[in-house]
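For this view, one protein chain was removed and the others were kept in their places.
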């Protein structure tokens, strides 16, 4: 839920709406109707569902409330494209989103077009209710989250195919990685959370004091080459490096390398197809368990989210984002790098409410708060995140076993 | 596997090939690429997979052996469209057939066209090897089996959709059902199994003697109305009617009516959409457990497959088949009726080899024999079976829990 | 359910009752209260439960009906020790029989003593109702079945223990096995089923005609040494030998040898502890899948139950039974051997009702009939079966995956 903000005048908002909505459709363009329909695991959604659900969001939370004489595009879509909003009503069970061969992709794109036209008419109003503007803004950030999920869900789907298809067959950039160095930060009372300027989700608020202890942060993400060393040193064979639950997970899954590595670490499945593993690029698609095990083996630990945010708030948020249309992380430049973009960074922090947290009233209050258990916070955005979407205070979160996101490892030390 | 037969001269075979292959494509025509791609449960296959696999059968078992300079249409398809032939090589795991968004439906149809053109060139040869003709004939019967599965698998998929789409929106015929009467047969040594004229599968051979005891057979299938009586009499609430395993299955599934019934038996999902339940039509999509429970409640039993075949061999095999393009059973006419068509009839016979059974040599020997455990024989064909496909000796088989086929109930008594 | 018989006068019955009931307690004597309490898998029951349930049988089906002023020993036992008789009432769920640390073993033995005293008073009556005598006789055969299950369930429990304890530490006899020879039988109409003299279960009736084809039967059971040859020849690595469902079972279980073999077939866990594998002894504890795979590899097949009974009915039923107090099969003597005792013999016959089968009226009608699906018939008894318990018409039955019984392999050929 957005904190109040008044920067967004209606003209800006309409252009921004058009730009972001168009980007979603452009990301789906390389996909066939079949690619858009199938669900490869319960946690991943079909691209068609992402396309429909993001339109549903605007229809449900903006049009239905502010459009005069509102009539739903299709009554059945109210339920089909609800994700998890109990206050809105029933919904298609998540693991069965892939059974929706109807409506067709064509009709879902029509749905998007119709919603867009109606939204633009609404946004063009002189007297737009600030609450409508805020929910529209929330919807656009929501849309960007689903842009990233669309990419990671398609990657998971294609990774299951014996054909190992490429989503976008580009040559991935090649570069060497600089040596890892440590950046020191002094402890004391610090403040984290969003400070009130610009959009944020409700889970980033309120800004509040925390007590930090002296810590050091690695200059860049852990590379494939470093992770290969971990494996060569028996990383997947020695329970001392692992959380007990992580060890059990690893054994039960038969996991012996990151989930998209192929051929004993000689190759890697990417959105550009299967390519030789580049030791300079960041290791990605590791679970929290793997990230934690690597850190223990390396004599380090994962940062807390407060440590991470404290360091990141002092950086300019530039990096390798989805905007580059190269949906794979690249080797780090020199200096303190990759805090933003390339890969989401697992923190050791469980996803929990900030002191004084209040979910937004109404259905959008279900956006964040009800997921605050048994998930871990990731920070910084990835090569699949729109650059304008992240910020230092942004809190992403996934269960410890999740590895289909572009999740990587930044080390910390006391 | 076909018993040897020499009736099929090459010209006939080419025409028959074209007719049957065209029918498969015609059955898929009402479906979108998305409809053809998705797998709604591990036992059901996507329509696209049926289309590809049936082409693969001819490519693998006929073209590869008899076509000069054979080259596979696409090497990847060798594995993607293998069903269960270990002797041929690896295969896409059955529960993951629905993940194949690539190749596209378009490309699979191209595959079919290419195989058809090459098959017709082969069949047009003056000196066609009889073994090639026999395997082609086997492939056509195989194709017809998959025509039926395509329909039942699509029905299962559509039944999962909140939209409950119709595959073919026709008006189902309405008629009254005649009273059920009993037809008596005298016991003694009888002979069952295929007698050598015309095509049959290997599992129908050899023809052999069996000893039958006096029995009576119901004149028609059990109707929806009769099954409603069973439910009203507490059929799903009294363990005395059920096999112990059936009772556990029913409780675990939360099943209280046949799987495609809706709204407490007031409506039924069909390939023509959801329609009011017609009490005169045969009950279909019941499991073996339900068929057996109904029979006990009715003071009867299911026939053995030998009893069924002995009775059916004396009938002309006419009935309501897929050829009618009405893919739902109809009310029975008077007299001994519905032995063929309308609904497959569960027998109490476990699927087992006939005395002296020998699987065919080579990979097609895997067609039937390796499934002879924990399945029950169904007889007579259904409204989704091509009329030319069944015969009195035909043995269909499914596990006792299966209910997505057009399976119905014919009663027998001592 | 027993066929009517009138041979059992009350005096005989009382002595027989005492003898068989005492034997059960004697079989449990080597076990501690702890050994008797634990359940090692859902299909196996604790020895204490067997002890209680067999007393419950007499209390429920005999005393309650014929004892004047009947009062249950303990009301709670009515439910705790009901196995699967829905007509009697609710019951402790089978997978939770091992949670019954109360009542204690001591109290269950008291229950047995009390039931025994009351039964003896009843049986001593001059005017004993023949129906009471028949149900008592049924109860004694039921008791003998549970004697065998007590042994096989304890074997399963002890096999799970890292200590691999012996139930009865005896030296197993050592002898060579004679070469396997084939015994030929001519086909034609034969009769199987119980013929009316002496006790039988309802599932052995009615005696009826069957048509047999010429067949041959192996002279003895398959030995450990022969089964080692099967493994050495890649038996567990080649899907061509296996039923498709059997192959899947084997892979899913990680099974590469019979379930109680140890150390790559060099040793075997027995009720006398872990001993070196003796190649001359029959292989036991194989599933139906393994028995069928072995037979295919050996160029043979499993017999039907009708073939087995036809052959066995011509033999004197002697062999190695539980009465020998050596609860492991021994090497075969020369000639047609081991049809009775040593190991139950998997047949290829699914467990189904005989033509004209009628379950007994009342609760004991649940004894057999409701299990007639997805199970396979085993014949002949084992080294854990009381000698007086089996006969040529006796039908034992287990699911295809079961291997904790003393199940072995007799080959047949056309």
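In this document, chain identifiers A, B and C correspond to the written order of the chains, with residue numbering beginning at 1 in each.
Basically, a residue touches a chain if its C-beta (ideal position, glycine included) is under 8 Å from a C-beta of that chain, and two chains touch if they have at least 3 such contacts.
Just so it is clear, the model here is predicted, and its values are computed rather than measured.
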{"item": "Among the chains presented, those that the missing one touches", "value": "A, C"}
{"item": "Chain not shown: contacting residue from C:13, C:27, C:100 or C:218", "value": "C:100"}
{"item": "Option touching the unshown chain, where C:38, C:177 or C:360 are the choices", "value": "C:38"}
{"item": "Touching residue (missing chain; options A:66, A:185 or A:371)", "value": "A:371"}
{"item": "Interface with the undisplayed chain - residues on chain A", "value": "84, 86-87, 189, 208-211, 213, 239-240, 242-246, 288-289, 292, 301, 348-350, 352-353, 355-356, 370-374, 400, 414"}
{"item": "Residues belonging to chain C that touch the chain removed from view", "value": "32-38, 40, 48, 76, 79-80, 92, 96, 98-105, 157, 160-163, 165"}
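To be clear about the criterion, only the chains that are shown with their structure count from here on.
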{"item": "Copies chain C and chain B - interface residue numbers shared by over half, same or different", "value": "same"}
{"item": "Centroid-based (C-alpha) most distant chain relative to chain B", "value": "A"}
{"item": "Computed distance of Cα centres, chain C from chain A, in Å", "value": "59"}
{"item": "Chain centre separation (chain B, chain C; CA means) in Å", "value": "38"}
{"item": "Junction residues of chain B - those touching two or more other chains", "value": "none"}
